[in-house]
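Missing here is one protein chain; the remaining ones are kept as they sit in the complex.
Lettered A and B in written order, each chain numbered from 1.
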Amino acid sequence: MKMKKIFLMVLSFICLLSANTGCRPKKKGVTIGISFETLQTEYWVASMAAIKSECERNGINYIVAVSNGDANRQFEQVNNFISQGVDGIVITPKDAHTIVPIIKAANRASIPIGIYNRLPADHAGEHVAVVADNYEITKSTVRYMGELARASGRKHKAMILIGDLGDINAIYRRDGFNDGIKEFEDVVEVVSRIPTEWNQEKALAGVTNALQANPDISFIFTSSDFLFPSIISALKNADKYHPIGHENHVIFGGFDGDPMAYSLLKEQYLDADGVQDVFYECNSLVQAILSLIEGGKVGRKIVDPGFVIHQKNLNEKATDMWGANLQTP
Amino acid sequence: MTRFQKAIQLLLNYSTVVLFLVVLVTFGLLSPKFLTLGNITNILIQSSSLTILAIGMTFVLLTAGIDLSVGSIMFVVGVISGKLVVIGLPIWWAIPLVLVIGLLFGLVNAFFIFKLKIVPFIVTLATFYVGRGLGLYISETRAINLPESFLQIGSSKLLGLPMPIVILLLVLIIGHFVLSSTQFGRQVYAVGNDMAKARKAGVPVKKILLTVYLICGLCAAISSLVALAQLGAVSPTFGYQNEFMAIAAAVLGGTSLFGGKGNILPGTLIGALLIQSIQNGLVIINVNPYIYPVITGTVIFLIVMIDSLRHKSVQKALRTKTTI
Partner (left out) sequence: MLLQLKNIKKSFGKVEVLKGITFSLDEGMILGLIGENGAGKSTMMNLLGGIFPPTAGEMFLNGETYLPNSPIAAQSKGVAFIHQELNLFPNLSIAENLFINQFPKKRFFGVSRIDKKTINVKAKELLGQVGLTMDPNKKVEELSPAPRQLVEIAKALGANPKIIIFDEPTTSLSHHEAKKLFELIKKLKAQGIAMIYISHNLDDVLKLVDSVAILRDGELVRMDEKKSFDIQTMVKEMVGREMLEFFPGRMKKIGKKVLEVENLTAKGFIKDVTFHIKKQEVVGFYGLVGAGRSEMVRVLYGLDRFDSGSIVWKGELIDKTNPVLSIQRGIAFLTEDRIEEGLLTRMNIQKNAQLAALGHFTKGLLHRINRFEAKEKVKEKVYATKTKYENLTEQLVSTLSGGNQQKIVLAKWLLTDPELLILDEPTKGIDIGAKREIYGLINNLVENGSSVLMISSELEELMGLCDRIIVMSKGKITASFDKSQFERNTILEVALHKQTAIL
């Protein structure tokens, strides 16, 4: 019996830790539920903060839940929101398909639901989704890098770090890269495509191995900024990490616009970064939900065109870059 | 047994080694860059963290246990050492401190397993979540970028050998020695074969269990530091799913999940090197990224199949033996 008790205690402790559910009731008025699939990168942390602050600005109460990668648990969390009587839901789903039953549950309860950052499958019910144009932002970033390559007057060998092949955003970014780089076939040859599964250790091993096979790689694009440390570590080991202007500088670009990207840009190691406009996305999503709650109508999809930040527009664009406005830990 | 049967038996017994050689030769033929000294050093460096983790795991698996928490231990150790160094503690202070954290996790695992008699799978699944949650809490789910000094350790050399390889060799030699040449090591095998029998034979079963989980926790901490010194950063996914890689490496190396069978040298080492060589080779020959999981899965399937064949043929050989 005693053993069982302790076991149950441990279990409930784990549940507490992993569910991370905190209630924060505020003054009376509109309440929305915010459910994130993960908080495992800076990007998600910043997004959560932006959504919360936009809510606060509009006097909206919110309840937060994080499902740590478990789609099933996320479904339960949303059901809890519904039974608690929230007025609206903002959610980052795990993928395009597990969100479908969640949307349907919200529809049945007639609660407006807003999807953040990952587009649901076509047959999903009524919802509003905000997504960055991963394809276009990546393509523009790669184009900028391609111009640099052409301007250097010599040929380059390129490497791309691909994200989790099950993540639709990773696929769009890869396609954006492929189509962007095509225009520069004359100066850039892609010699290495590394699947990282969004994992820093795999990325480090992959980049190191690729540099081993092709020591003359001089053009690197990563599908997410959070892989920067791995790339830098591998470049340092191969003695290839040099600032812009150095003769052995590697043309270097990323995607996200996180704080590390900002500091690398400032220190002149990074050439360009595709930025998802977190502020724009979060604000417009909260606004859309708000107007739905009030009985208004909004489109099904809000596209964040994003932008490319690079050495030449760094100062003027930095205010819009979420990574530049966070305190670097 | 006929000579043919004997040859098959021999081949099955060394299947992982054979497969490893096949992989080396295949990639060697596909790319001239694969079997260069530089790349082999690379493979060794890259597999050092995994191998160390798998060595600890081997001890636990040999007692018919399992430790799912090692990836989380790596994460906690990474986050805490990162935080400590960032706030200005010298690295040489931080290292022993976080090694103790690894030991603590091992202690907690062992306590629940043999004091409260909860099966290892459940206990370490719990510490797996606790560790991950703790790490996320401490790091506030943010990546921690480590100071230069960490990377310098990773790229420093001792007697001409890169530091990760030196540490790997040390852990490997000590682990192999403990397992094969000490009373404790041989008793680990006895416990893994049959815990009740071991108790009857006077083997201090509790002490053995405690020690293997401590060893596993310590190895996870060392493995974490070795990985950090190469990465230079701790992301919230650091160490994630490494427990499965470690178990895979040990099992590929011939360690039985049912306990009592397996070894570190050559077993676990070859298992880990095999996994890493395949990853490395695929990048070197620039394969379509979609192919990666297919190939990795195929190799694991092959090994499991060979393992089951090996088991069957041993059974058959035993049955054939007459006792007249």
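A few remarks follow.
The rule is short, and it goes like this: contacts are C-beta pairs under 8 Å (C-beta built on N, C-alpha and C of every residue); 3 or more make two chains touch, one makes a residue touch a chain.
Computed from a prediction, not measured in an experiment: that's the story for all the values here.
The chain we do not see here touches B in the full complex. In the complete assembly, the contact with the undisplayed chain comes from B:A201, out of B:A7, B:A201, B:I291 or B:V304.
When the missing chain is restored to the complex, the residue among B:A190, B:L252 or B:I278 that touches it is B:A190. Listed for chain B, the residues touching the missing chain in the whole complex are 177, 181-183, 186-187, 189-190, 192-194, 197-198, 200-203, 260-261, 318-324.
Assume only the chains that are shown with their structure count from here on.
Those residues of chain B whose C-beta lies close enough to touch chain A in the complex are 31, 33, 36, 38-39, 42, 45-46, 49, 112, 116-118, 122, 126, 129-130, 132-134, 136-137, 140-145, 151, 154-155, 227, 230-233, 235-238, 240, 242, 276, 279-280, 283-286, 288-290, 292. Every residue of chain A that touches chain B in the complex is listed here, in rising order: 3, 6-7, 10-11, 13-14, 17-18, 39-42, 44-45, 162, 165, 191-195, 198-202, 204-206, 208-210, 212-213, 226, 228-230, 232-233, 236-237, 260, 329.
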